[in-house]
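Of the protein chains in this complex, one is absent; all others appear in place.
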Amino acid sequence: MPTHDVLVIGAGLAGQRAALAAAEEGVSVGILSKVHPVRSHSNAAQGGINAALQEDDTWESHAFDTIKGSDYLADQDAVEVMCREAPEELLYLEHLGVTFHRNEEGKMGTRAFGGASAARTYYVADITGQAIMHVLYEQLMKASGEVARYEEYFCTALALDDAGRCVGAVSRNVRDGSMELFKAKAVILATGGNGQVWKPSTNALICTGDGIAMAYRAGAKLMDMEMIQYHPTTLAKKGFLITEGARGEGAHLLNAKGERFMEKYAPNKMELASRDVVSRAEQTEIDEGRGFPDGTIALDITVVPKKRILEALREIVLVGRDFAGVDITKEPIHIKPGNHYTMGGVKTDFDGRTDVEGLYAAGEVACVSVHGGNRLGANSLLDTLIFGRRSGVHAADYVKGREEPVVSQTLLDDEEAKIAEIVGRERGKGRRVSEIRDELGAVMDKHVAVFRDAEGLQTALETVRRLREEASSCYIDDDGHIFNQDVIGAVELDFMLDNALATCVAAIERTESRGAQYRTDFPDRNDDEWLKHIDLTVNGGDPTVSYSEVKITDWQPMERTY
Amino acid sequence: MAKFSLKVRRFKPEPGEGPYWENFDVDLDPDLSVLDGLLQVRDQQDGSLSVRCSCKAAICGSCGVKINGQSTLACKTRLSEAKEWANRSNGNSEPITIEPMGNMPVIKDLVTDMESTHWQKIRRVTPWLLPKGDPPEREYIVPPESMIDVTQTMACVQCGACVSACLSMEADPDFVGPAALAKAYRFVGDPRDGERKERLHDLAQDPHGIYNCTHCFACVEACPKGVAPMDQIMRLRRIAGHDEDIDDVNNGRRHELAFVNIIEQKGTLDEALLLQESFAPGIKGKLKPPRGAIKALFDNIPTALRAIRSGKARSAEKLVPGIHPKLPGDAQKHVKRIYAHAEEHRIELNLYIKGEEFGGGDDNEAEELAENELQGKEGAPA
Partner (left out) sequence: MSPAKNLKFAYWPGCVSRGFTTELHGSMALVAEKLEIELVELDRANCCGAGVIAEHNQELADTLNARTFALAQQTGLPMMNICSTCQGAQSECRQRLDADKAYREHVNGALAEEGLSYDPEGFSNKNFLWVLVEDYGLQKLKNRVVRPLEGLRVGPFYGCYVLRPRHRLGYDQHPERDLYLEKVIEALGGTVVEYDGARKCCGFPVITMSREVSLRQAGTHLGDAMDAGADCLVTPCPLCHLNLDMQQPEAAKVTGKDLDLAVLHLPQLVGLALGIDPKELGLGKHVASTKWVIDRLEPVSA
């Protein structure tokens, strides 16, 4: 049985940062990921990472922007921690070798980003997430003696001891199909978001909300699950992300009449208003008939000097060329709002602790909450790193002097039986995994998107309930052990359905409009009743709803304009 | 929507049968990718078809395969494009062939064992920054272009397409290879690294290192991210040979110098002299030949004799090293002058920084950029 003091599940930025931080504290660490670490979705963060490191900038300014961006749903104590620690974290990355863009003086230079009152986004061309993650992986390779890597291991469940503490996980070695119980004194979940619940999504195929579902099943509270970000600029047909950096560099949004319509919605910040605001503006233009016939808006990057595009938006040039057949230096590219980010997740404090002892969560899987109703661009990388590190440090501290946990073999037997049951289902009886997944994605994108109302949400909820039924008998084709991605797909579908259920319930519950949750039937923010988080706890069928307060420190809620 | 026929190389390890081809028909928008085609097969026809994939946007590097024999990412290759390529020379009926990557063992279907090949080679080059001394209080101050320069290799997504395509590795599985050597340049080119010379020494002396690249451009062609691994290998050679003056046991440095000197003296190549000078340069080399030189010279004797016998090297200037004629008139003088000029400046134009690939580089744009920066795009509050 692989045994470590700290087991990290997921190896994107949050997971790798947590593992490195824990290892630095001198405890034994295992990091496990269903894909090779460098395949993780942190790669996709293009634009950059925020930190108030310029001389004329302050962490308070960064914090205020973040809180305002969150539509005052973020916990301000957590935001303070993140923004205060950002500069140090950024320098840590630079010293490890991240190739941050330099200005003429050879110092790190910044770009502007949405919802920010200063240009405080540091970047590596438009591959910032990739550059940081590959550098962290370099450090993981360097730390091979201290951190054991389990690459291509898929977790199916968390292990709890009799006292309800998290003491490990069950995992399937993707390569040979063997199931193993991993024992640990503390487990850090860093499994990312759940974008695949929506179709289309900017998220990778691996973003199936595994950690959110596993923690929920283990009894941890989920929070802010209704807050799903639709990114303003995703490629119409395929859902690919066009970085906010494009607008940061000066690109315009135009409707079919050629109007720079953001004038109407955010006269000061224009295209650089917060994402929920820009996405709603676009969707309004499209819904009111001022979009292009294919239901899109034009993003005009040609107003940015070509030289600058080639230097700073190289990846977008490639995406345009390879995936849309558009030379973005010469013509506008058609975009629309698309599913992008899970603001909610497993409820944690700012050391990553969940409601289950021994279980931590960091990154997109977690909800600290620093993003509240709407995440600012270039705050997600920061979130993963700050809270990844804090989880790693805290978990290392927690395990010190703690006795070897006792893990029951029964869980492994149960999980093996569960997999065997799926593999053993009769082909052709019931639905295919892909049919259920596609129906789920479509209903969520239709009813749990930019604009929502009670009727649509109810339809979505009922569909999700039915799909959960159907998923219990859906069949797969692959009956092998080696690289059986089919059976993993079936388990992921179950995870996704738990995520979808939680989001529908929370979205129905919140009868106001705040951040990414815009209810056409309750179009106003209602601080009197709803300046609070919705927490969800597992309870057989639909989750049980409870509430928790939003921590306000220095910034009282105000009207939000850009 | 259009119909596409996919001919997929299958391998199911568990029944223990050898690999086989299987054809699948899919119906998809021609703008969608070959990966979308494979995913449709998996979703609708055969869920047991294995292929690593995640982002579908050429960022995660999972879906390296060979399409119509070319190593690439399945998500980055459009179905229409792949079909056209499959049918370049015969009619319109050929299927798109999809195989696992080369130079790696196959685990199942399109899934290869990258750990024992690609990743082992990556780890071979000490792939982490080894800074000199303690870090500064703030960031390292480095030239802006140096960061753009190494960002070219940071753009590598570790997909293995270059390794799959590498023709040197096909002949020598121990070759460190394009991906790992590009990764090595990422540190050699990084002004923050303190072990540049040691890294270069290591890779120049390794018989499977920088001098084992056969300069075939296969990696440059295969790379979906413009990393141009071979260009990075040539830069490693340039820095190892010229800047660090590393006299390697593989004859790389001596061969390069011999070649360069002959052209300076003669203008065109004197093959006999090249052979001799590569292995035992100058008088000093002949009196005390470097390690391996005598064996290498002997190895080449049969070839030299055959050249004489077949008439290739029958005339005196081809047989005797050094009597090869110079360029006519004053041409040789001008070549020598060019040498002096180029050695004085040694400009290395980096097209990745210039952005040539997209046709950039004219003066107006440079002015535009400067103007833009003056307006405070850079670092100033928005």
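Letters A and B mark the chains as written, and numbering starts fresh at 1 in each.
Here is the rule we go by: contacts are C-beta pairs under 8 Å (C-beta built on N, C-alpha and C of every residue); 3 or more make two chains touch, one makes a residue touch a chain.
Quick caveat, the model's predicted, so the values are computed rather than measured.
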Displayed chains contacted by the hidden chain, counting the whole assembly: B
Identified contact with the non-displayed chain, of B:142, B:200 or B:213: B:213
Positions on chain B contacted by the hidden chain, ascending: 88-89, 167-168, 170-172, 175, 207, 211-218, 220-221, 234, 237-238, 241-242, 250-252, 255-257, 259-260, 263, 267-271, 274-275, 278-279, 296, 299, 302-303, 306-307, 310-313, 318, 324, 327-331, 334-335, 337-339, 341-343, 345-349, 351, 354, 356-357, 361-363
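Just so we're on the same page, only the chains that are shown with their structure count from here on.
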Chain A-chain B separation of Cα centroids, rounded to whole Å: 35
Touching residues (chain side chain B, partner chain A) in the complex: 12-14, 29, 31-32, 42-44, 46-48, 50, 52-62, 76, 107-109, 111, 114-115, 122-123, 127-129, 131, 135, 138-144, 146-148, 150-151, 154-158, 187, 190, 192-193, 225-226, 355, 358, 360, 365-366, 368-369, 371-373, 377-382
For the chain A and chain B complex, residues of the former touching the latter: 35-36, 38-41, 43-44, 54, 56, 91, 94-97, 99-112, 116-119, 124-125, 127, 130-131, 134-135, 138-139, 141-142, 151, 175, 204-206, 237-238, 240-241, 249-250, 272, 305-308, 310-311, 314-315, 317-319, 322-323, 325, 327, 329, 432-434, 438, 476-486, 489
